[in-house]
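First the structure, which I've put down as structure tokens, then a few questions once you've had a look.
All protein chains but one are shown at their positions in the complex.
Labels A and B are assigned to the chains in the order they are written; within every chain, residues are numbered from 1.
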Amino acid sequence: MEITRSEVPSEFRSRQLNARDMLRGDMEDAELQKYVEQAVVTTTVDRAVAWAQGNSIYPLTFGLACCAIEMMSIVAARVDIARFGFEAFRASPRQADLIILSGRVSIKMAPVVRRIYDQMLEPKFAISMGACCSSMGVFNNYALVPSDKFMPIDVHVPGCPPRPEALAHGILKLRDKIQSNEREGWRERYDAVGTEEILVPRAANG
Amino acid sequence: MSSISDYRKLEESITIDAQPHPEHTELLTLNIGPHHPATHGVLRLIATLEGEVVRDIKPVIGYVHTGIEKTAEQKSYWKVIPVIERMDYLSYYFNAMAFCGAVESLLGLEIPPRAQYLRVIHMELNRIMSHLVWLGTSALDLGAMSMFWYCFRERETILDLFEMSSGQRMHTRYFQVGGVFEDIPVGFAAKLQAFLDEMPSRADQYADLLEKNEILLARLRDVCPLDAETLLSLQTTGPLLRAAGVPWDLRKTDPYSSYDHFEFKIPVGTVGDNYDRFRVRHAELYESTKIIQQALDGLPEGPYISDDRKVVLPPRHELATSMEALIHHFKLVTEGFRVPEGEVYFPIESPRGELGCFVRSDGSAKPARVHMRDPSFVNLQTTAPMVRGSYIADLIASLAMIDPVLGGVDR
Partner (left out) sequence: MAERLADVEVGPAEAHAKLAQLKADGFSFLASLHGLDYYPHEPRLGVHYELLNMATVARVAVKTRVSTDDPRIASVTDLWPGADFPERECYDMFGVVFEGHPDLRRILMPEDYEGFPQRRDFPVGGEPVLFTFNEKSYGKNR
């Protein structure tokens, strides 16, 4: 088995905190080992599959509010995400693997969003577009829920609304994340292993 | 050959009411939305169907409710503008205009003519942009997908103009109480003129693409008409009302911000079906282009914002030399300006109808109540009478023609 080192993507919050802890010398043994393992890619087949997965993301048509208009702009001709192969927006969550939460998530909508996210099939990714769903945005009040509270988010794109170029940048960062990690389902990324629903087949009659 | 023409005769003789279908006496309740590619935003429709025919529809809204009006009570008047702009997210200049107009009438503030003309230019550009997004997404709903790219091409030019004048593409907070935030930069007029020169031919392009198309005509002509009386009793305004033949436009009847200086027509329909709604909005593209041309040609020189230092920030170069300017700046930035007590309702004509802003002031620096009378909220009540008795496909087309923007509906 060939062990090669690759660059550690340093953009994400948890990785930032990990890196900061390691630099300060605060990291413990188990955490340090996990940190090192995350930086190591194990097989080239996995890498090839991850490369293919990253290049064929089907986003879900999920526009909530103002950010949805800028999300429609990335499909339009000026910032064209068809260059990267992501123009196939799917309406059904069963066929999509990227949910772009574009707009403010109100408390009435949060259970609906969670349900749609649950209906998506693994491997699935989530981008929280704009300030409102990432962190309450302009309106910090009773009616909104930050998306981190009820579903795992991979990339937060700041802006109000983010320019289409900014959203494209965020999607490309997600692509890099997919391609440099092996097949890590979201349960491993967010420490939720053990929460899978396992269907037990019905015992045959007669 | 004769068997085919018999079939056509049989086909033409079938109407929805004429066939009592024994299997279709059962009503099916179908939930459309809130996540649905063809509802314009997060709108949930509970449709009661008999076969494919819609018998009743109940819109359920509130999925984008953001508490904008409550948040606006916590912020000083200057800071309310970005919050209130994000309400109806396709017509942000109109939201800001309604609020600024309401506060200016409470203050009794005079807006300089250059600021009024600049406001008109930006509002009409926003009207064109809103109609373009409507046209693109409606055509997408009906299946004419390529319209989407053509409309968004124009939209990018308009957003470039907005970025030139204010630095932001959407939600620009360009309108301030007293005028506009900044004067237009060098090159804006030239770029705007280039846009105005090509816009009528682009609108002709859209008409050529869609108007002679048989499928579009079959889906829009004589589909879901509503007469003017029903619409008036449901308090509808805007292109929906004008399509039914009522020439009601607040820019003409109740002019604000020097709209009475410009010559333009109001497109009015006859029957009030989906085709008339489509044509009215398409014709408004030409009229808005005319208004912007007249405003650009007649743009007066002068200040771009009022010079009442109690309300408007002094220009920055004055801060180094004048003590009063410094004090005014400090007061305005920390506390904000105080508005005398009063209540005012300021209506304007947004791309969807009458957008009114009600502001109640209790004398302090924060508004005591801001309420936006949103046209989409009231117009959404026309969905049920409009689609009763038509097919689901007509429901989708009618919803596209009503042009609801759920940010305004839910606020």
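Note that a residue touches a chain if its C-beta (ideal position, glycine included) is under 8 Å from a C-beta of that chain, and two chains touch if they have at least 3 such contacts.
In this text the structure is predicted, and so the values were computed from the model without any measurement.
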Given B:His35, B:His65 or B:Arg114, the one touching the chain that is not displayed: B:His65
Residue in contact with the excluded chain [from A:Gln53, A:Ser92, A:Ser135 or A:Gln179]: A:Ser135
Residue of B:Arg55, B:His261, B:His371 or B:Arg388 in touch with the missing chain, whole complex considered: B:His371
Touching residues (missing chain, whole complex) on subunit A: 107-108, 135-136, 140-143, 146
Touch list for subunit B against the chain that is not drawn: 61-62, 65, 67, 69-71, 73-74, 232-236, 248, 253-255, 343, 345, 347, 354, 356, 358, 360, 368-369, 371, 373, 377-378, 380-381, 410-411
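Just so we're on the same page, only the chains that are shown with their structure count from here on.
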CA centroid of subunit A to CA centroid of subunit B, Å: 33
List of subunit A residues in touch with subunit B within their complex: 61-66, 68-70, 72-73, 75-78, 91, 103-104, 106, 108-109, 112, 116, 132, 138-144, 160-161, 163
Touch list for subunit B against partner subunit A, complex: 34-37, 41-42, 62-68, 70-71, 82-83, 86, 89-90, 133, 136-137, 148-149, 152-153, 155-156, 169-171, 406-407, 410
